[in-house]
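Before any comments, here is the structure.
One protein chain is absent from this view; the other protein chains keep their places.
Up next is chain A:
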Amino acid sequence: TLAERTNLAGVRHILLVLSGKGGVGKSTLSTELALALRSAGKKVGILDVDLCGPSIPRMLRVQDSAVHQCDSGWVPVFVGQDKAIALMSIGFLLERPDDAVVWRGPKKNALIKQFVTDVAWGDLDFLIVDTPPGTSDEHISTVEALRPHQLLGAVLVTTPQ
């Protein structure tokens, strides 16, 4: 679709942050990576596809933000010291932060597809995609939805044990 071609067309590099294991520091790394790249003068966006446990909004102190729509889709929330990092997370769509997103795979897949194609990212040097633990619906759908675009690659996070 035209929107699909437009919304990710301005993104130079897409990076996935993965781990089979939970609690190893994916979201922490995604956040620090984004902040470091921003410090180096790059235009950065973060896509948080952890639907059950979205951690990025709190890490960037925007857990109380709401998202708005514009003509080309959803407007990301701008975070960081100079409000120049673009962030989209399902955390922003929850009415109450303690609400559990108790969805089965198909519903999660639909939302991820929307996240990938309907966020008005604009021009970015790097889009960092933070993922939940595992190798399931979210991962399959994210990779599928991103496939038509240039995927730089994946960074895998672990702990020593």
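The rule is short, and it goes like this: a contact is a pair of C-beta atoms (placed from the backbone, for glycine too) under 8 Å apart; a residue touches a chain by one contact, two chains touch by 3 or more; residues count from 1.
Heads up, the rule we're going with is that contacts and distances are computed from a predicted model.
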Query = Which name from "NUBP1 factor", "Protein YIPF", "Mitochondrial import inner membrane translocase subunit" or "Autophagy-related protein 13 N-terminal domain-containing protein" does UniProt give the chain that's left off?
reply = "NUBP1 factor"
Remark   = Contacting the left-out chain: of A:52, A:84, A:110 or A:152, that is A:52
Positions on chain A contacted by the hidden chain, ascending = 20-24, 27, 51-53, 55, 58-59, 97-106, 108-109, 132-137, 139-140, 159, 161
